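Just below is one structure, and these are the notes that go with it.
Yeah, one chain of the complex is gone here, protein chain that is, but the others are all in their spots.
In order of appearance the chains are A and B, and numbering begins at 1 in each one.
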Amino acid sequence: MERITCILLITIALGLGSCSSVKEYEKQYINDPEMVLNAKSSERYETNFQVYREGASGANGGKTGGGCGCN
Amino acid sequence: MKKTLSIFIIALIASLAFIACNDESDETLNSDPITGTWKLIAMHTNGQETPVSECGLMETYIFGEEQFSHELFNGSDNDEGEDEGEDESDDENDASENDETEVDDTPEMDDTPESDENENDDESDDDPENGSNCTSAGATVGFWSTQDSQAYTLTSAGGNTELVVYFENGGSRFYYDHTVIENGQEVTLRYYFQKQ
Partner (left out) sequence: MGKHLLLFALLFTITAFAQGTDTIPATDSTEVVFKKRVLETTEVDILSSYYKQQGIHSAVGGGTGTEELTDATADIIIAIPLNDDNVLTVDAGFSAYTSASSGNINPFFGGNTGASRRYGNFRDDDDDDDDDDDDYGTPYGSPWVASTGASQKDVLTSISGTFSHSSDDRNIVWTANASGSIEYDYHSVGFGAGLAKLFNNKNTEVSVKANAYLDKWKPIYPTELHEYGLYGSDFLTNGYFNGVPVLDQYGEGSSSYLPTAFRPFTNSNRNSYSLSFGFSQVLTQKLQASIFLDVLLQEGLLSTPYQRVYFADRANYYIGKPQYIPVYTSAENKGVYKLADDVERLPGNRFKVPIGLRLNYYANDLHVVRTYYRYYTDDWGLRSHTASVELPVKLGQRFTVYPMYRFYTQKASDHFAPHDKHYSFEKYYTSDHDLSSFDSHQYGGGFSYTDIFQSFRILYFGLKSADIRFSHYERSDSLSSNIITIALKFVQ
């Protein structure tokens, strides 16, 4: 299982490394509000209860853990 | 484009591949038909229906996955009959006989066996304001076991008791017989319990 994880991550990293550059004037789709690479502000409370009710936290570009009496 | 699409597909498939579904972690309840809460609804003496007092009809068996409890109730003018641990059947006999001699003119209380308020009665059995004068004579608590879902062994602090039950009405009711000697004659008492 860990080997598969490793292979996948390598594939993604290498794949990302070979991407071409998109010019600013070509970013009309990338700049769409729905394309933002962060969780929406309206998701924060869902993230909060997930942090309390699940053992995992972090890796979503926001809070990683701590600051609460949760796991 | 093809490369980016392939990365996308790999990521999605990988996420599915990592999914390890957990089984439902809740324990399933013991499937034995005796499991549940049962209240006395009727009593027969040698095949004839015998009136049971309001307090007598509060007699309750609760069977959990491993343990059971048996609670009897007395009227306000009967403070005896509290032998809890010695002999299970004697407890029932004493309580039932006492109940038979009481005049059934106690204050109105909904003692219909199928009533939903019976569960609330459990909560307020020590509450003198529930409209009745019944008080708990105490509960016998112990462990039960069975080999065939008919003959049950009840083990409490007072020892073991065998209880042979017969289920009726699709398992929503059971009865058991208890034989006593009265005036030199054998009397069979049959107690019917309804599942709550």
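Rule of thumb we're sticking to: contacts are C-beta pairs under 8 Å (C-beta built on N, C-alpha and C of every residue); 3 or more make two chains touch, one makes a residue touch a chain.
All of these numbers come straight from a predicted model, not from anything done at the bench.
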Chain A residues touching the omitted chain (full complex): 2, 5-6, 9-10, 12-14, 16-17, 19, 21-24, 26-27, 29-30, 32-37, 40-46, 48-50, 52-61, 64-69, 71
Where the missing chain touches chain B, by residue: 1, 4, 7-8, 11-12, 14-16, 18-27, 29, 37, 60, 62-71, 85, 119, 122-123, 126-127, 139-142, 156-157
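As a working rule, only the chains that are shown with their structure count from here on.
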Whole-Å separation of chain centres (CA-atom averages), chain A against chain B: 54
